[in-house]
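Of the protein chains in this complex, all but one are displayed in their positions.
For reference, chains read A and B in written order, and residue numbers begin at 1 within each chain.
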Amino acid sequence: MKPLLEVKNVTVRFGGVLALDDVSLEVRPGEFLSMIGPNGAGKTTLMRVVTGTVKPVSARIRLDGRDITMLPTHQRARLGLALTHQIVRPFRSMTLLDNVTLAAGHHRIGRVIRALTAVDRSAEREQARKYLELVGIAEAAEKSVLGRPLGVVKRLEVARALALEPKVLLLDEPLAGLNTAEAARLADTVAEINRGGLTVVMIEHNLGEVLRVSRRLAVLDNGRKIADGDPGAVMRDPAVRAAYLGKEYQDAAA
Amino acid sequence: MMRKLGTIVLLVGALAFTLAGAAAAAGTIKIGFHAPQTGFAASDGKSATIGAELAVEQINAAGGINGKMLELVVYDDQAQPAQAIPIANKLIGQDKVPIAVSGSYSAPTRSAAGVFQESRVPYISAYAIHPDITRAGDYVFRTSFLGEIQGKAGAKLIGELLGKKMVVMITLQNDFGKALADGFKSMTRDFGIEIVNEYEYSIKDRQFGSLVAKVKADDPEAIYASGYYFTAGPLVSQLRAAGVAVPIIGQEGYDSQKFIEIAGKAAEGVIITTSLDRDSDVPETKNFIEAFEKKAGFKADMVAASAHTAVMVAADALKRAGSTDSEPLRKALAETHLKASTGTISFNALGEVVKAVQNQVVKDGNWHRHSVIDDPGLLAPPDK
Partner (left out) sequence: MLFFELFVQGLIHGSMYAMIAVGLTLVYGLLRILHVAHAGLFALGGYLGLLITNATGSLALAMITSALIVGLGGMLVYRLCYQPILDRPPYVPLIASIGVFIAMEEVFRLVFGPYGLTYNHPHLQSQVTLLGLNLRGAEIGMVITAMVLLGGLSYLAQNTRIGIAWRATVDDPEIAESFGIDAVKVRYLNFFIGSGLAAVGGIFISLLSNLVEPTMGGVPAYKALAIIVLGGLGNVKGTLVASLALGVVEAFGTIYIGSYLDRDAIAFAFLIAVLMIRPQGLFTGR
């Protein structure tokens, strides 16, 4: 099967530091790929190269066969890449519903005149509401983002990304900061969405959930990919264990 | 190699200097001149400069002074005192002018006056009216009225000539406006005027909505308002638009065609105290008005006339002195008795001019003579 997302030979330098060293990755349609690795390994940086926020020294990115390496971020978003962030960044001056509605109208944003005059947003608002329901925060739809608990805002991030109707959903530590119950619920929601056909790439530290829901695991350490494949096999890889596991692994495997 | 180059440069430089010096000695007499060419007062500066240039052209066309041509050395002072001082120093030290004229406002003229007095270079203020200017010393002269004198004339105009007693004053917050207001207020008792209220405004104001509302509520018999064409124009127009129909009396700051353009119909009937009589039969005035309009392409204003007069006075003094040395020149200046576009010019001991006040009124879209105030007692400037 042809890969949906091809990330080839990504090298990134920040000042004198080599953040990513010739990393390559492929994601097939419908996959649920999780990326793990110690802090500072370069996972978030790699995601940001894919979305275009970070400029690499060298890279080749292809989405659904199309070379997007030179495209600006907003165009990559329109072609079907959505990213949620480790430290949530909702639009603070708007309500939850507005946040998602913005994404839901993504196909209209490009044309300025239509965007200026498009007042009837009821269709998009309905869509947005559905996404809020999907992640289970619909009751807070009309409330402002400010003052919402973290669990709600993290799920808003996901709903907003989904509203973009992406081809690939990139999630950067969606479970960080959530308690066990919340994390499990959100992980289940994402898994369900993936079963529905959406390709997901997730960075996570919560190994328990990672191993529960993902079907493929890639490991980054010090800017290099050191393992890529079936979760079980990867976890048994001594290089991976040596890289960062220790105590956490023992707990997770138990 | 460098040594040789250096010597060559030095020799060439010295040669150039001598030639320049020779040229100066050979042909022209310089008159220093500063006026605002840029900045908020650029309009007055431009008029003054053209007036001054016209005077030089006319004198040179008639053969110059004592066989030499006049040269006007012009600098832009942006109406800022801080600019005027270095310009004064440049005129004295670098251009070595024997005499200078200020085509600028009071603040820069005041600053420069001290510099010229110290260097004993005669200096004439064309239209800057602050009293301290001539107090700088016996080398400083003024060819236009003091602000106070004009203010007194305004009081006579309103109280006696027009017979209006309840007056509202609208005063521009600067040297010019305050001097006029002081002069006006000093004569209110003499002419039976009661000041209902006095309001002040900033030179940057163009919208006078609240002021107009208050003046309307005051319901005076006449309004004495100081300003320049760019403040008086909008002010008068807005007063009339609000239904204030009483006489408005202004001063030479209004004196330009621009005032009439801005205020439009509202300008009709506005009277000002000034020194340029458009209906004058005096040939010096008539000729100036015609020649200026031909040269500049627009109608003459008070500022242009004043600068023209000042340069004429300077040239006349140069002619009578027969030299460019400072003391003979100063003496000649003090003894001036010249008919110029803005009246007959002669100076008192302080260097202040004694001449009649021309009252002009706007009729059918142009300035015309209204009356003349020629009261030597009233108009006598201080002599120290």
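The rule is simple: a contact is a pair of C-beta atoms (placed from the backbone, for glycine too) under 8 Å apart; a residue touches a chain by one contact, two chains touch by 3 or more.
Please read all numbers here as calculations on a predicted model, not as lab measurements.
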Message: For a quick check of understanding: of B:211, B:289, B:345 or B:379, which residue touches the chain that isn't displayed?
response: B:211
- prompt: Among B:118, B:132, B:261 or B:327, which residue is in touch with the absent chain?
  reply: B:261
Message: Given that one chain is not shown, which residue among A:83, A:132, A:219 or A:240 touches it?
response: A:83
Which residue of A:45, A:101 or A:189 touches the chain not shown here: A:101
- request: Determine which one of B:173, B:280, B:326 or B:348 touches the chain that has been left out.
  value: B:173
- line: Where subunit A meets the chain that is not shown, the residues are 51, 53, 72-75, 77-78, 82-83, 85, 89, 91-94, 98, 101-103, 105-106, 108-110, 112, 114-119, 121, 160, 164
Message: Please output the residues of subunit B touching the missing chain, sorted low to high.
response: 38-40, 42-43, 45-46, 173, 198-202, 204-207, 209-214, 216-217, 230, 233-234, 237-238, 241-243, 258, 261-264
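In this section, only the chains that are shown with their structure count from here on.
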Field: Mean-CA-position distance for subunit B and subunit A (Å)
entry: 76
